[in-house]
Each structure stands twice: as structure tokens, then as C-alpha cells.
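Note that this complex is displayed minus one protein chain, with the remaining chains in position.
A and B label the chains in the order they appear, each numbered from 1.
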Amino acid sequence: MSSILKLTSVSKRYTSSRNALHNVSFDLQAGKVVGLLGSNGSGKSTIMKMAAGLLQPTSGTVSVTGIPVGTASKAVTSFMPDRPMTESWMRVKDAVLFYQDFFSDFDKVKATEMLRFMNVNEDERVGALSKGMSERLHLSLALSRNAKLYLLDEPIGGVDLVARDKILDAILQYYSEESCLVVSTHLVSDIERIFDEVVFIRNGSVVLHEEVETIRMKYGKSVEEKFKEVYAES
Amino acid sequence: MTMEFDNNQPIYLQIMNHMKRQIIVGKLKPGDKIDSVRELAAELQINPNTIQRTFQELEREGIVETRRGLGRYVTSEESTIMSIKKEMAGELLDRFVIGMRELGFESKDIITIVSEAVSEKDKKGSE
Partner (left out) sequence: MNNLLKIMKYDWKRNNVAFTTFTAVFAIVQLFLLFSHSLLNWNANIVYIFSSVGFIVPVSMIVVFMCKTYAANLSSYSRRLIPVSGGWTIASPLVLGSIALILLPFVFYGYSELYNAVTGSNFHVLNPIVDSLSNVAAALIIYFWTLLFLTIAIQFSITLAKSVSIKKLGPWVGIAAFFIIQMVVSWIDNLLFDNDGSFNFVAETDSAANVISYQVQLWNAQLWGSAILQAVVAAIMFYTMVKLLNKRVQL
């Protein structure tokens, strides 16, 4: 199996300890769906942004498919951020064209199909979309690329149950063996069954990195219970 | 296929047991084609690798067989299916016997109770 996202002794210092990271190392493989779990401010978003190339580590290295994060790695990394990836003048179809212009691995047919599946109207102005609809648009765009690394930052943050189901369906449907999909979330129970492995982040450090079935087998606990237990210690 | 999961137990074991039960009750018949990993993953909203593992374990136990290029099928070996039945019955019995012992019944009493219960059921069934 080939390594997709690798962090080696990554630290990130901020003036406050929020979002900071301390000596984080892990290696995520192709074909895996990985949950990056932690509370708000634990540093999971910092990891996602570093992998996407939006933030630089204070020390340590981050590489995607063996290339240090930079312009080249962005071509194989599909990030669904917590902030709009679109520009206010755009309509949904302009956002699709934007992706087509800049990402050579973008599949427009897949995007159109998925937007229809998600009930997102292509003629809608992106600024007029509700939070839930905007999340659906961004997820559709992110998953319509044939990337090596998918980073979904809190993809089910503010959406209703129906949308959550659709999002989980979409993730499972478009999953591929050659790529690694990382989902950061603090809502564990809703999606723990789609994970292969989970990485727990607490106060900027990795406290557990384990296969989910191993957690269930070893501790007789669900990932959510293990997560609560780990967080209760702090 | 719809099923409820207990997140405290390994999911692949739960799916395995579920499929075995379906074979026993005849919802899945010998020689039936089984959904692909992707189909089942989407249907159950479960990680595809977990489904993959389920199938691997079922294959190892001889319950499912892969036909090259065609997909996966429930085995046609009656003996294998019989042995699943026995295995599952064994689990039920174990639990039953342990429970009865905890209630203070002797082996002899347990047998009597079971045979009475069975004939009672038969009577009711024939009425």
C-alpha cells in the first residue's frame, strides 16, 4: 500500500495554544477512509489546512504522495474547506467551470451528476445558498475530482439528517482504492461506520491512531465511546 | 438488506452473522449471487473495506465463494450450510444452558423442561 499523507514531527506554534500542534506524526495509506477526530480548537483543522497547503508548519514536514506540500501537491489534493471555495460573483455553474479550469483531474460529468443528486440548482448564486446547500456544493466539487488525497473538513457540520445521509452516500459512492479520504469531525457517532481508521487529536497531539474494528474488538467499545473516554481524561 | 448495528462490536462480525442468519432462514439461497462490495457498502452505509473483510472471512469459512469475473455466490455445499446451522444452534444452546444453570437447574431437569416445552409447542402448532 502506498503512503498518501505523511506528517513527520509536525509542530505549529500560535500565540495562544488553541489550534497549535505538538510533534504530530502519522502516515495515512491509499484506500483508507480516515476520521480525524477532536474537539474544536484541538488542532485537527490546522492539520487539514497544512495538508492542503494553506498553512505552514513551524517545524516538521508534511508530504502528499511523497511530495512536500506545495503547488505540485495541490494538484492531487482535494480539500473541502470550512469556508467558501467560491467567489461571490459566481453562480453554481461558474464554480463548476472554475474547478474545470484549474484542476486537470476534475470530472465535470460527475460534478453535474452529483449536484443533481444533492439537489443543488446550477443557476443559483453561490452567495444565496443556505449553509447546508453550500456544504453540498463544496462536497460535490471536492468529490468530483479524481484526487489522491481528499480532505473534508467538518463535512456534516451544519446539515440536516437527510443531507447527512446523502453526504455519507456520496462519500461511499465515490471512494476509490487509489486515494485516501480524511474526514475531520467532532460528531463521531454519525459517521464512525464509514471509517477504516481514526486519529484522535487532543490539545495538538495525537492520542490514538487505530483501526476502528480493532478499537471495537480490543476495548468492546464504539469509536464514540472511546472518543469520549479519551476526552474525559483531559 | 437493512440491519441495525451495534457500534460497540466489530462491524464485520455483525454483517457476517447477519448473512449467516439470512442463509439459514433461506433469504439467501445456496448459489445466490451476493451484492458487490460497493453496492453493499452504499446500501448499509458502511466502509467498503469492512465489507471486503466480511466477505474474506465468509470465504475463509467456505460460506461464500468467488467465481472469477462473475462475483461472489453463496456456497452450494449443503454440508457447509448445515454446519453454520449447527454452529449457530450451538451458540444458542450454550447461552441457554448457562442461563438455566444460573437459575439452579440440574442437567436432568433442563432436558425435561426442554422436551416438555417442545411437545407443548407441537401441540399448539397442530391445533
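Everything that follows uses one rule, which is that a contact is a pair of C-beta atoms (placed from the backbone, for glycine too) under 8 Å apart; a residue touches a chain by one contact, two chains touch by 3 or more.
Quick caveat, the model's predicted, so the values are computed rather than measured.
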Touched by the hidden chain, restricted to displayed chains: A
Candidate in contact with the missing chain, chosen from A:6, A:44, A:74 or A:136: A:74
Residue of A:2, A:40 or A:56 touching the missing chain in the full complex: A:56
Absent-chain interface as seen on chain A, which is shown: 13, 15, 49, 52-56, 58, 70-72, 74-75, 79, 81, 83-87, 89, 98, 101-103
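One rule holds in what follows: only the chains that are shown with their structure count from here on.
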Centre distance in Å when chain A and chain B are each reduced to the mean of their C-alpha atoms: 37
Residues of chain A that touch chain B when the two form their complex: 31-33, 165, 168-169, 172-173, 175, 189, 192-196, 212-213, 216-217, 220-225
Chain B residues touching chain A - in the complex, by the definition given at the top: 5-12, 38, 41-42, 45-50, 53
